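Please read the structure below before turning to the comments.
Every protein chain but one is kept in place in this view of the complex.
Chain nomenclature is as follows: A, B and C, assigned in order of appearance, with residue numbering initiated at 1 for each chain independently.
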Amino acid sequence: MKFLVNPSKFNKIADYVFKPLLILSIILFALGLLFSFYLSPDDYQQGSTVRIMYVHVPSAWLALLTYAIMTLYSIAGLAFRIPFGFIINTAVAPIGAVFTLICIISGSLWGKPMWGTWWVWDARLTSVAILFIIYLIIIFMNLSFENRIVREKVVAIFVLVGSINLPIVKFSVDWWNTLHQPATISKLSKPSIDPSMMIPLIIMTFAFIMVGLAIAILRIKIEIISRKSNLI
Amino acid sequence: MSLRFQRLLLILLTLVIILSAVLLILYNTRENVSYFYTPSEIDKLDIVINETIRIGGFVENDSFNKISSNSFKFKITDEKASILVTFNGILPDLFREGQGAVIEGAFVNKDIFNATNVFAKHDENYMPASIKEDLKNTGYWNKKYK
Amino acid sequence: MIIVKDLSVDRLDKKIFEKVNLSLTSGNITILKGKNGSGKTTLLKAILNIIEPSFGSIYWKGKLLKKNLYDFYNHVTYISDKTSSLKKLTLKDNINIWKRFFCSNINNSQIETALKTLKLENYLNQKVGTLSLGETKKLEFLRLIIENKSVWILDEPLSNLDESSIELMKQTFEDHCAQEGSIIFSSHQNPGIYVTEEVNL
Partner (left out) sequence: MKFFNKILFFYYREYKLNISGFQDILTNIIFFFVSIFIFIFSVGPNKETISVIGVAIVWTLLLLSSTLSLKKFYQDDFENGNLLIIHLNGFSYGFIAILKTFSHFLFVQIPFLLSIPIACILLNIESDKLMYLLVSFGIGSLTLSCLGSISSSMNLMNQRNFLLGSVIVMIFSVPIIIFSVGIINMEENFNSLINILFGILLIVFAINPWASGLCLKLSLENN
């Protein structure tokens, strides 16, 4: 577990794991697309428009997951003085932003046939939009500070302050009875989704995770090298 | 007031404030900040003519009739009260009797509600169309799963 | 009173200074010598607990500085190279603000004499922005006198001062040391002041 904290160990593990990860993600993506388009049935209500779910739901999960990882690492960076936390912060922010963008676009594409409008000002949609803008602010902050130490810590503080938005996104559906339907998978007792639709969803989620991990590894290695070389 | 005492005071203050804030917010969001009203809530409130509000509920079974090419009349209910709704415009393709819907509009008079737009609310269960057929002919078809 | 045991500070993984030892007791003066950018200001800030040293420790009155920081701050005045007086206000307002904000028990007559010695008495109703650089520097010394704390920590006090003012500074330093006060100041040229301890960075 040391590689989660120590840059040099991370590098060793990263070189070792990167190739298989890339191949795995390509396979999973192909499988996922195959399953979601051909092998999974239409929904009894929505017909084939439900297929957008196989992109929308994984990207939503990963957007929240990346932000949760960033919050954990900024706590590690600030409270326990682990410099690797700041590296993760700067490296993972764009990946989270891209996932949130995919989530918003696929959500509105799915909303047009289902709800009748591209965008409705509803609790969950607004909080995801706010999450996207918070990601953008983090990326801009990373670009606008010269002093590295100040930049790292201020970004970490902003991630922590922005993490108030995370529970709002998660529970916005239950607090305010909104147009967006309550969480399907969270009811672990009886997930109200049919197994035949569950499989492509899981495959696509893992495909997204693999792709995210691969890009994250690349960006973290770039960040480590750039820190060692110029030490601005 | 040494620096450490200030820090202690700050920690105490923050804990008390965060606790009361969370209690305050959770208590108040529970009941009434709602995106839409249910028909039974509407009856309790005094109806204000042509003030735009949103009503959410199920479309009552066999209350849906088509007046002309794009004007419809149906009832929204939540098993406790129901409201007659007139709407002219294009209905989303998910809109059917027994299906959840959120409508936005205003009361034209005491009991007719003229909706300006209709959102079909999709509940969270997904089931393949094929299973719906064999459930139907085996008679297990549950009324709610329309 | 202030003892610094082999302090070293590094910034962005570059060593600024290493193993610096310093001890200051009441009544004497310490000078920090070194060329520009050799870390004089960083050492002063480390003593003021603004910067975290990466190694070594600082003691105030025998106890670790971090433990009784408030007491340390009650006895210390810090003059940085920046002019801390408020440019938009007149000199009189500045003096009022300093006198009240620092709760100093100095009476007006002492301020009058200080103004006369610093030859600033006829600028009282003039906005500080209009004064020259040397005069605003002398204004900093006025704040030093108004606060009248026992330990003075000065950063480049003698830069851009004319001859007569430097003489004046030497005089105020000696008076302050006579009343059991102590001074640490940094300077890149050697001012020829009687110094009990010299630290080269």
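Here, contacts are C-beta pairs under 8 Å (C-beta built on N, C-alpha and C of every residue); 3 or more make two chains touch, one makes a residue touch a chain.
Owing to the predicted nature of the structure, the values given are computational and were not obtained by experimental measurement.
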Checking the contacts here: which visible chains does the omitted one touch? A, B, C
Which of C:4, C:58, C:76 or C:184 contacts the chain that the document leaves out: C:76
Per the definition of touch given earlier, which of A:50, A:63, A:98 or A:134 contacts the omitted chain? A:134
Absent-chain interface as seen on chain B, which is shown: 1, 3, 6-7, 10, 13-14, 17-18, 20-22, 24-25, 27-29, 31-33, 45
Even though one chain is not shown, chain C touches it at residues 11, 45, 48, 50-52, 70, 73-74, 76-78, 80, 82-89, 93, 96-97, 100-103
On chain A, where is the contact patch with the chain that was removed from view? 78, 126, 130, 133-134, 137, 140-141, 143-147, 149-150, 153-154, 157-158, 160-161, 164
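By definition in this document, only the chains that are shown with their structure count from here on.
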Please tell me the distance, in whole Å, between the geometric centres of chain A and chain B computed from their C-alpha atoms. 29
Which positions in chain B touch two or more other chains at once? none
Could you please specify the touching residues of chain C with respect to chain B in the complex? 68-71, 73
Interface residues, chain B side, partner chain C - complex: 1-4
